[in-house]
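Excluded from the complex is one protein chain; the other protein chains are retained at their positions.
Note that the chains are named A, B, C and D in the order they appear, and that numbering of residues resets to 1 at the start of each chain.
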Amino acid sequence: MMLKLDDVTKEFRIGAFGGKSVTAVRNVSFDLGPGEVVSLIGESGSGKSTIGRMILGLNPVSGGSITFEGRPVRAGKEYYRHVQGIFQDPFSSFNPVFKADRVFGLIKDTYYRTVPGEEWARRVGDSLRDVRLDPGQVLGKYPHQLSGGQLQRLLIARALLLDIKLLVADEITSMLDASTRIDVLNLLADLKARGLGVLYITHDLSLGNYLAERTVVLRRGSVVELGPTERVFGDPLHPYTRELLAAVPRLHQEWADATPVDACLYHARGGTGGLMEAGPGHFVACAGLGTCP
Amino acid sequence: MSLRVSELKVYYRTLKGEVRALDGLSFGLADGEILGLVGESGCGKSTLGKSLIRLDGRMRHAGGTVVLDGEELPIADDRRMNDYRFHQVSLIPQYAMSALNPTRKIRRMVTELLRSRGVTLDTAELESRMSQVGLPREVLDRYPIELSGGMKQRMVMVVSTLLDPSLLIADEVTSALDVSTQKAVARALLGFRDSGYVKSMIFVTHDLALTHHIADTIMVMYAGRLAEKAPADVIVKAPRHPYTRLLLDSLPEVGVRHTDRRLTGIAGSPPSLLDPPAGCRFRDRCPIAGEECAEDPPVAEVAAGHYVACWKA
Amino acid sequence: MTALQEVAPRERAGVRREALYFAVRNGKLVTGFGIVLALLLLGLIVPVLLGGNPNEYGTRPMSPPSAEHWFGTTTFGQDIFLQFGHGLRSTFAVGAIGGGIAAAIGMLVGFVAGYRGGLVDEILNMLTNIVLVIPTLAVLLIINAYLGIRSVSVQGLFIGLTSWPWAARAIRAQTFSLRTREFVDLARMSGAGTWRIITREIAPNMSSYLFMTFILLFGGSILIASSLDFIGLGPTEGVSLGLMLQNANQWSALQLGLWWWFVPPGAAITAIVGALYVANVGLDEVFNPKLRET
Amino acid sequence: MRRYFGRKLLIYGLTFFVAVTVNWMIPRFMPGDPVASMVARANITQPAAVEAMRRYYSGLFGFDQPLWQQYLNFWAALFRGDFGLSIWLFPHPVSTVIGGAVPYTLALIVPSVLLSWVVGNRLGAYAARRKLLDNTVLPVGYVLTAMPYMWLAVLLAWALGVLAGVFPVAGGYSFSMRPNWSWTFLLDLLHHWTLPFLSLFLVALGGWAIGMRNMIIYELESDYSNYLAALGAPARLIRKYAFRNAVLPQITGLALQLGVLVAGALVTEIVFAYPGLGSLILKAIQNKDFFLLQGAFLFIVIGVLIANFIIDIVYVVVDPRTRAGMAGARA
Partner (left out) sequence: AACTGGGSTPTPPASPAQNQGAVASADPDSLPRNETLYTTGTQWGPPPNFNPIREWDSAVGTKGLVYETLFHYDPNAAKLTPWLAASGSWTDDTTYEVKLRPGIKWSDGQAFTAKDVVFSYELGKMETIPYHNLWDWLTAAEAPDDQTVRFTFSTANYQEWDFMLYSRSIVPEHIWKDRSESEVLDGVNENPVGTGAYTFMSKDQDRVVLRRRDDWWGKAALNMEPKPRYIVDIATPSNEVAMGMLLQKGLDLSNNFLPGVANLVQGNFGLTTYYDQPPYMLSANTAWLVPNSTRKPMDDPAFRKALASSINVKQIVEGVYGNLVKAASPTGLLPQWEQFVDQGVVGASGFGFDPAKAKKLLADAGYRDRDGDGYVEKKDGSKIALTLIVPSGWTDWMEAARSISASAKTAGIQVTPDFPDFNALVERRTKGDFDLLVNNERQLSNSPYTYYEYMFQLPVRAQQNTVNFARYENERAWGLVKQLDQVRTDDVEGMKKVISQLQQIHLDDMPIIPLWYNGLWAQASTSVWKNWPAANGSAPKTGAVMWRNWLELGGFETLTQLQPSGS
C-alpha cells in the first residue's frame, strides 16, 4: 500500500499554554493504493480535514503513524514532490496580491531551479493542457480574474508538475457551481486512471460516491464504517451511515427516514474492540446504542 | 394570486457601470405555494430576494412592479416599505448564522424587536413554534454564540415568521448545514407553511435536488432572467429549457459512479451582467442555439403553469 | 454558499485598481497626505533656503510676523520660521525613527507570534502585554531622566522601543487569520520556509494594514516626543517643534503676547498628526468598502 | 472564568515584577549620586563634616549594603508600603508625599477619562452615517486628538485664564483657602479643576468620538443590523444594538489608552501647576529625587494595573462572548 494510516490520533491543545485538549481524530486506520480513490465522508467537524492535513505533514500526528511508501511522513521537499494537496476554497489558495501563476514559480524555485526557462514554460503548458486549460487564457492573470473552476484546475496542474503519486483533495468542489464541479470531478477521474492515488474528502455523499472505490465514514473523529463504496452505500451497517444517506436529498426520490436499527450490528455479529469486518473489506464500528455493552 | 412580479428590473451601481442583476423578471406565486428558485451563482437569486424586502445601498429599482395580496409594494421607498416588512414580507437571510445580535439574549432581542414593531410578544406562541422546530425554550435565555449553527438557523426562522407574513423569502438557508440538519430545517419550513405561519414562500438555493423536496414550483433563473418555471416534478422530469436540462445532467446523485455514467458540465460561463449581450443570454453555451436566438426569447406558457423562455422549447 | 461567494468572483475583479480609484478620489486621504507632504516639504526646503543656525540670536527680538521674519522672532531674536523649518525636520525624524522602530518590532513580534503560535505566541504575547500595561510615558520619563537624551534619534529610539505593543497585537491577530488561509499551506507544500512565508506570502497581504499601523505609530511618536520635549526631556541638541513649544512656554511667550512663538509649532504638530489620522481613515475607507460613504 | 482571570493576574503579576525590578535598577546603574547631591545642597565646607554626612546618608538610604540585599530590602519595604525617603523633600517619606498628590491626580484622571469616553462614544455614535454631523464632528475630533495635551492646556490657560480671567491658572484650590468640607471650598476646588480637566477631556474626547464613529459604521453594516432592518426595525433600535456592540472594542481601547491618558494627565498637571503626581514627577526629575520618582512610577504602574483589571472585569461582564469563550473550548 502506498499510504497507510495506522491508529492515527490527533489532539489539539487549546487554551493557555495548551492547558486543554480536544481529540479531533481518534484511532483512524485505513490505507490507499496507487490509482485508487478513497473518499472520506462525515459531518462538519468530524476530523476529515485534520486527517488530510496530517497526511500532508501540515499537522503532526499525536498518536499512531502515517506512512507513505513505507516511510513515515516527513514534511519537506522530498515528500511534497510526491504528495500534494488541494483545498476547499480556490480563492483562498491563491495569494490575492500576486498573479495566479506564481504557484508554478514557487515550485520551480524549490524543485526545478536548474530547468531553463523555456523548458519550464513548455512543461507548465503541457500540464495546463492536461487539466484542459488554455495557457494563454490563464497565465499572467490575477486570481480574481479567473473563475473558481479555472483556479482549482490550476492547482491540479501545479500538483501534476511534480511527480505526484498521491493527491489529497479536501472538499475541492464544494465552492464550485454544479456544472464546474462535475468537470473537476471528471478530471480527477482521468488522473486516477493514470495511476494517481486520491484521498477525496467531502461531506457531499453523492460526490464521494461518484469517484471513489472505497469510502470511509467518519464521525466525531472516529471511523464508523469503511469499505467498498457500493457496499457502504448499498448496505450501510452503521446507523450513522444510514442516517446520513437518508438525509441526502435525491432528485427522483422522496426523503425517507433512516431505517431504524434495533440492534447494534457490530455487537450482534460479535465485534470485540476495533472495527469489525462485516463483509469483504467492509468494516463497521459499534453503534454505541443503549444495548451495547 | 398572492404575489405578482412583473418586469422587475433591479440594478447594482458599481464603478464600471450598472450590473443588471435583475433584468425584466416576471412571475407569479399563489397562496400556499412554495417557489424554489435555482440557478447558477450570480444569476440574481439573492437580488430578487432582497428586492422584495429591502434594497441595499447600492441597489436601484430600475423598473417593474411587485404586487402582494393586491397591494403594490413600494420597494424603492425604504420608508414606506417598512410597513410591509415583517408583517407582510419577511426574510430568512443567507447569513442566518450571524443575523442575531451577539450581545443580546434571544428573548430580549425578540421582545425588543417586536415592541419596536408595535406588537407584544406572545411567549406561549413563540415557545410553541420553537418546539415545532425542535428548539427547547431555554434557548430564549441564551446568547446566540451559545447555539449551534443549526439552532441559530431555526431560531431565525421562528423569529422571521412570528408575525405570520404573507410572503417569506428563504435565501440559501440550508447551504451551510450538514445533510442531517439540512433535512430538519427544510422540513421545518414545510411545517411552517402547513401550519399557516406563512402563506407563500420563495426558497432560494442552488441545490436542485433539495428544492425538489420542498418546492411546489421551481423557477430556474439564468443571468438575471427567468429561464423556466414549472411545477417541481415537471422541471425535474420533463425540463424544456436547454439550460435546465444541462443543469440536471451535471448533478451527481448517490448511486451514480463515473465509471457507470460520466456526467458532463456546461461548457463556458454566464455572460457579464454589466453589459449583457442582446438576445438569448444562454446562446453562447447552448448546444441547440440557432439564428432566432439572437432575439430575446419571450416567456411562453407551454403548458399550464409551465413557463419557458426559449425559442426552441 | 457563503457571503464570500456571493460577491465573488466578479466583484473581486480589480480590487487593487479599485483601491487606487478610491484612493485618489478619497478626500480624506488626499487632504491628509497633502498636508503632511506640504509640511514635510517645508521642513526640507526652509532650512536649505534660509540657511543659518536656527538658534542664532537676531537683532530684533520679540518682533511679530513680518515680511522679514515670516513667523516673527523669539525673545532672543531667533527667526521662528527658520526654527520651524528645522523643527519640522526633527519632528518628522522622530516620527519616522520612532514609528519605524516600533513598526519593525511590532511586525517582528506580531508575525512570529501570529505565525508560530503555541508557546512562542504565549511568551511573546505575555511580553507584549507587559509592555502594554506599563505606562510607557512614565517609563520614558524615567529613562530620559537618567540617561539624558542627546539627540532626536536617541529620542526616537526610546519611543520606538516602548510604543510597539498595540501594533504587535494587531499584526498578530491579522497574521493569525492569514495563517489559516490556504495559500500559506500551499506555500509550505511548495517547500517555502517560515521566514519566506511570513515575508513573501503573509506580509504582502497586509501591506495596507501595515502601512496604516506605521502611520498611527508615526503620529503617536510625534505626540510622545512633543510631550517629552515639553517637560524638558527633549534632545539637548537641535530644534524640534516640541522644544520650540517648551522654549516658548518657558520664556512666557503667551503671557508676553508672543503668540507667534507658541502657536505655529503646536499647530504644526496638530496638523501633522491630525492629517495622518485623517489620511489613515481615508485609507481605511479605501480598503474597507463598508466604510465608504454610500 | 477562573482560568481567564488567573492568566490575567499572572500577566499583571509579571508586569509588576518587571516594573519593580526595572524601577529598582535604573537609579542604581545610572550616573549621578543622590547622596552627593544631598550633601552638596547643604552648604558645608568642612571635609570631615562632608564625609560624616555622606556616611550618614548612605546608611540612611541603605546604599552601603550589597546589591542583592538592597534588592530584597526594596521588595520587603514595598510590601510594607515603604518607598523610602524623598531626597528633594527630605526627610518626608515618599509615601506621604505621593499620598498628598494622588487625590488630585485621581480627581483629574478618573472623571476626564470616564467622561471623555462616555461623551466621545455618544458623539461618535451619533455622528456615524449622518452626513451633516459626520462632517462637523469628525474634523473637530481629529484636530482634538492630534493636539499635544500641553499645547491645548497652555492655550486654554492663556485664553480662559489670563485673557478672559474666568479660571485660575494654577493650584489645586485658591491660595486663600484652607481645605475643609464647605461648599465654597468644594466650588473652589471645582473652579481650579475645570481647566486641567477640560484639556484632558477634550483631547481624549476626539479620539473616542472618531474610534466610535468608525466602529459603529462597521456594526451598522453587519449582518445583524441588516437583518433587523429587513424586518423593519426602526433605526433607533438598530443603532442601539450597534452602539452596544461597538462599545465593546472601545472598552478594550480604554485599557490600551490608559498609559497615554495617564501621561497626558501628568503633562497637563505640569502646565496648570496642579498639585498632583505630574508636577511631583517633574520636580523629582529636576531634583534627581529618584526615591520619589520610583514611588511615583510604581504608584502609576499599580494604578494602571488595577484600572486594567477593572476594565477586564467590566469587559467580561458586558460581553457575553468572552464568557462563553472562556467556558467553551474555543473562542
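The working rule: a contact is a pair of C-beta atoms (placed from the backbone, for glycine too) under 8 Å apart; a residue touches a chain by one contact, two chains touch by 3 or more.
What you see is a predicted model, and the numbers here were worked out from it, not measured in a lab.
Touched by the hidden chain within the whole complex are the displayed chains C, D. Contact with the undisplayed chain is limited, among D:A107, D:I217 or D:I270, to D:I270. Touch with the chain omitted from the figure is made, among D:V22, D:A170 or D:V318, by D:A170. When the whole complex is considered, the residue among D:L89, D:A229 or D:L293 that touches the unshown chain is D:L89. Listed by residue number, the positions of subunit D touching the unshown chain are 31-34, 36-37, 39-50, 52-53, 56, 86, 88-92, 97, 100-101, 104, 157-158, 161-166, 168-172, 174-180, 182, 184-185, 187-188, 191, 270-273, 275, 279-280, 282-283, 286-288. Residue-level contact of subunit C with the missing chain is found at 55-57, 61-64, 72, 75-77, 145, 148, 232, 236, 247, 249-252, 254-259.
One rule holds in what follows: only the chains that are shown with their structure count from here on.
Listed for subunit D are no residues, as none touches two or more other chains.
Residues of subunit A found to touch two or more other chains are 16, 147. Subunit D contributes residues 11-12, 14-15, 18-19, 22-23, 26-27, 30-32, 131, 142-143, 145-151, 154-155, 157-158, 162, 210, 214, 217-218, 221, 255-256, 258-260, 262-264, 266-267, 270-271, 281-282, 285-286, 290, 293, 296-297, 300-301, 304-305, 308 to its touches with subunit C in the complex.
Remark: subunit D residues 222-224, 226-234, 236-237, 241, 244-245, 248, 318-321, 324-325 touch subunit B in the complex. Every residue of subunit C that touches subunit D in the complex is listed here, in rising order: 126, 129-130, 132-139, 141-143, 145-147, 166, 219, 223-224, 226-227, 230-233, 242, 245, 249, 254-255, 262, 266, 269-278, 281, 284, 290-291, 293.
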